[in-house]
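The complex appears here minus one protein chain, its other protein chains still in place.
Presenting subunit A:
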Amino acid sequence: MHARADQRIRVTLTLNGRERSGYAEPRTQLCDFLRHELGATGTHVGCEHGVCGACTVRVDGRASRSCLMLAVQAEGRRLDTVESLAGEEGLSDLQQAFRRHHALQCGFCTAGILMSCEEFLDRVADPSEAQVRDMLSGHLCRCTGYTGMVQAVLDVARTRREATVPDSQQENNDV
């Protein structure tokens, strides 16, 4: 693939389960493509150099900064943003936990933080507080602080674990 600097290239990706297309110049950041071209404004843009984490989205499941990726690099990939979390029944368990634990005030950084937390919870079922804090160190929150977020993540991890019946118990039930 060879694209000229002033060329607008068609980019097709799967956004929150739906195939979406739009046009981007080579230099267009993924976050701007999502917001301006696809209208997915849930993803926020903060520092634009990979420090604040506000623009974090999931790329093929992995939490990544969408300001440190070009739209053209997202061709054919699966993107999940904060818009994917709430369903018809309302807020997701993680979003509810953020609310319950006062893990946000202004909410600017929250969209990115939720996407990191979702990947983290998928990978680490029984995290320690230190692990949660290490994951959150990739995000800056300037108004609320992190204590509520840590509690929310630990809370959701516990609830999700309890909702998953361990194999041994399942066997016992069968007997």
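By definition in this document, contacts are C-beta pairs under 8 Å (C-beta built on N, C-alpha and C of every residue); 3 or more make two chains touch, one makes a residue touch a chain; residues count from 1.
Simple rule for what comes next: contacts and distances are computed from a predicted model.
Per the UniProt record, the absent chain's protein name among "Sulphur transport domain-containing protein", "Branched-chain amino acid ABC transporter permease", "Carbon monoxide dehydrogenase" or "Spore germination protein" is "Carbon monoxide dehydrogenase". Think of the hidden chain as still there; on subunit A it touches residues 1-6, 9, 25-27, 29, 32, 48-50, 53, 56, 59, 62-65, 67-70, 72-73, 116, 119-120, 129-130, 133-135, 137-139.
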